[in-house]
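Report on the structure given below.
Just one protein chain is left out here, and the rest sit where they should.
To keep things simple, chains are lettered A, B and C as they appear, and every chain counts its residues starting from 1.
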Amino acid sequence: MELGMVGLGRMGANMAERLVGHGHHVVGFDPGAKAREQATARRVVTAGSLVELVAQLLPQRVLWLMVPAGEVVDATIAELLPLLSEGDVVIDGGNSNYKDTMRRGAMLAGHGIHYLDCGTSGGIWGLKEGYSLMIGGDEAAVERLRPIFSALAPAPDRGWGRVGPSGAGHFTKMIHNGIEYGMMQAYAEGFAIMQRKTALGLDLQQVAHIWQHGSVVRSWLLDRTADALDRNPRLDGIAPHVSDSGEGRWTVAEAIDLDVSAPVITLSLLERLRSREDDSFADKLLAAMRAEFGGHAIKRSE
Amino acid sequence: MELGMVGLGRMGANMAERLVGHGHHVVGFDPGAKAREQATARRVVTAGSLVELVAQLLPQRVLWLMVPAGEVVDATIAELLPLLSEGDVVIDGGNSNYKDTMRRGAMLAGHGIHYLDCGTSGGIWGLKEGYSLMIGGDEAAVERLRPIFSALAPAPDRGWGRVGPSGAGHFTKMIHNGIEYGMMQAYAEGFAIMQRKTALGLDLQQVAHIWQHGSVVRSWLLDRTADALDRNPRLDGIAPHVSDSGEGRWTVAEAIDLDVSAPVITLSLLERLRSREDDSFADKLLAAMRAEFGGHAIKRSE
Amino acid sequence: MELGMVGLGRMGANMAERLVGHGHHVVGFDPGAKAREQATARRVVTAGSLVELVAQLLPQRVLWLMVPAGEVVDATIAELLPLLSEGDVVIDGGNSNYKDTMRRGAMLAGHGIHYLDCGTSGGIWGLKEGYSLMIGGDEAAVERLRPIFSALAPAPDRGWGRVGPSGAGHFTKMIHNGIEYGMMQAYAEGFAIMQRKTALGLDLQQVAHIWQHGSVVRSWLLDRTADALDRNPRLDGIAPHVSDSGEGRWTVAEAIDLDVSAPVITLSLLERLRSREDDSFADKLLAAMRAEFGGHAIKRSE
Partner (left out) sequence: MELGMVGLGRMGANMAERLVGHGHHVVGFDPGAKAREQATARRVVTAGSLVELVAQLLPQRVLWLMVPAGEVVDATIAELLPLLSEGDVVIDGGNSNYKDTMRRGAMLAGHGIHYLDCGTSGGIWGLKEGYSLMIGGDEAAVERLRPIFSALAPAPDRGWGRVGPSGAGHFTKMIHNGIEYGMMQAYAEGFAIMQRKTALGLDLQQVAHIWQHGSVVRSWLLDRTADALDRNPRLDGIAPHVSDSGEGRWTVAEAIDLDVSAPVITLSLLERLRSREDDSFADKLLAAMRAEFGGHAIKRSE
């Protein structure tokens, strides 16, 4: 099939390459000349503008957006809209908020354009291993794109599916990432306890490798943990500073909105916030309170 | 090799069968006649008593304990001790507390008997897929038992290893189970949020299967989650009642003892306790307090 | 001073009575005839409609809204707006979201009307003990209403103050309620542990009373806890079902938005959600997962 890839960053370029490798014709666009150049080297045809990109595709066109979630998606859609025709399909493969997706889908439906949301998991490994794809939107449109999804997924009939109406794909991906936060935090805590138990002299790298085979906690994330420990067994030089993108926050907000208590996913997010606190006001106040009521000594900051 | 298996419950019998399948000679003992009978049907030679069991093994004997953690281990060791000779090896393959293990190991060392602790993961699937084995204790003794561990593990050179001195195996298994609690809770929360989002009509079974391929959260526990949902998609008839064995509690206690904050593992345990609260006094008091200060209505219990 | 009270529910009627008791002239309105009647019995002049209410006040009028947060506030303001004149002051004394307050304040400022937000704490006890008032909005307008705030507060110069621009009062009240959740949960957990420690036969009512005098945990909420236990020492007949209004949720969302980790306030909210889960899907899934991988028995629901 023919597909236009909008956004040739790490994810977009990888996905374009995987599609090309499966015999699809991909025309890509990125505002950055370097990104376009690199994509060309990976056998992706590139266009110098969105206008050019759309011009190189025959209706009914398929446009895959792989751009940063948020305003960039809205801006891209606004720029694409006058260029598209009825029956074209736009897919948002990024980590958009599902509520934005529903709003965009309704708007584009008003113009006869199908808007699919495709939660895309697999990270930089997806290029080789295939991506897990959770798709929301019109059933017929999803069916039409079967060859695309089949190529991106690990196997034609596995690792992808339409999970519901517009927004359902991004909702499912949001939950996926919430779970990911919780799993990562569980591993991180477990390894941290072992690391602190110096009396036993545990070799974390070895433990990770043992657990990869036969254990109840084996997982793809454990494989990555083993890789990380192989690369840097004591994690030297790494700052204890954990970023978060939006999906963890959205999962927490959604859970509360639905009156579901999700303490582990929630705490996983809070721990990331905490990791970036250099000088916690709460902790300073606690120390000050202890001094006030109990005369306990305060440690002075440097 | 020749090995005596003490305890032919679900785990012990499976492990005996796997060893037999790999050409080892296993003599098993269990106080229950039925357990012995079933083991016999699985090509395990059985003995009617510990005395008989030991009598059927040639020094230097290998005795594998697969009995409930706690007092039963101490009782079994006490019964075995007069029957054993210097150079024999006793392995505790259960979920004993690592501090008990260290105490037992020191005691048996005084009698010239090697005591190995083998944290064993894999559940009922270990029979076919092999077990992940984290071993603590004397290095030479572990080396001598290489054929046993190689047979129990998923592959001769993978999924097992000596991780440290006496106690290190059970310590590592304890942490493994703490991580397991956290991972399970993360999945459970994520699926619970999706289940509550009725507006999107998500099919949890389908989502689990999509995630099995290519996603960041794919894991052996996710495979089991998919199995559970295949078996009973809406979890009909299952009480929201989650048991816990000791390792989660020990992990929480150990983390605090080491001054490591492990909120996700800790909350995973607390959620299990909470699942078994039918009539929370804390929640009743909260409702009563709200009535006192705000005049808010109290819901009456039936 | 002269003041129009819109909303004569539990809080509005009490505040009107307290103002009347301090010599202010209060005209009240409530859509409910019974609420108006009861207010009349408490020496509050009542009006049969908002139009009548406004008509009975001389510019520059003071209108105090004590209506449910959310759409009712917007609807009330929309109805009031054409009746008001430049220089009038509208105060929202309810638990509105501070972002709504900022929006409303900006809108009314465009009409020359001052909009103050007054976070009001004290519950049903405020009538006698006075209210704690956190006020946001125009400094001169707050100053003009000094007699009103002085009368509502526990003492003329204590327990009230302008804390910042429009929205600051409701923001501060939101945080106040978040803290309240955390404190309540801390007490509830502590008493629940004592209640469960049956071997010591602790008398919770007695403990609460001992703590009221001289202890580090003495507080107004502890006094209410003691009242609750005096009234019903074993909390018989009270369902373990804890409601939450919006401020706890907003506090959690705000903390995350500001990248502040606030685990205790957050968990206090989640525990309330949890208290209302009768049949937790997460817990059912955990039980099902345990059965899948470990063969552990599932408890059947009735």
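Keep in mind that, in the parts below, a residue touches a chain if its C-beta (ideal position, glycine included) is under 8 Å from a C-beta of that chain, and two chains touch if they have at least 3 such contacts.
Keep in mind the model is a prediction, meaning the values are calculated, not measured.
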As a test of the contact rule: which chains in view would the missing one touch? A, B, C
Can you tell me which of C:Leu53, C:Ala192 or C:Leu235 touches the chain that was removed from the display? C:Ala192
Could you pull out which residues of chain A are in touch with the chain that's been left out? 10, 123-125, 184-185, 187-189, 191-192, 195-196, 220-221, 224-225, 227-229, 231-232, 235, 237-243, 263, 271-272, 274-275, 277, 279-296, 298-302
State which residues belonging to chain C touch the missing partner chain. 121-123, 126, 129-134, 153-155, 158-161, 163-165, 167-168, 171-172, 175-183, 185-187, 189-194, 196-197, 200-203, 206-207, 209-222, 251, 254-255, 258-260, 262-265, 267-268, 270-271
In the complete complex, the non-displayed chain touches which residues of chain B? 216, 249, 252-253, 256, 259-263, 266-267, 269-271, 273-274, 276-277, 282, 293
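We take it that only the chains that are shown with their structure count from here on.
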Maximum distance between Cα centroids and chain A occurs for chain C
What is the distance in Å between the mean C-alpha positions of chain B and chain C? 48
I'd like the Å distance between the centres of chain A and chain B, where a centre is the mean of that chain's Cα atoms. 33
Between chain A and chain C, what is the separation of their C-alpha centroids in Å? 39
Quick check on chain C: which residues sit in contact with 2+ other chains? 263, 267, 271, 274, 277, 282, 293
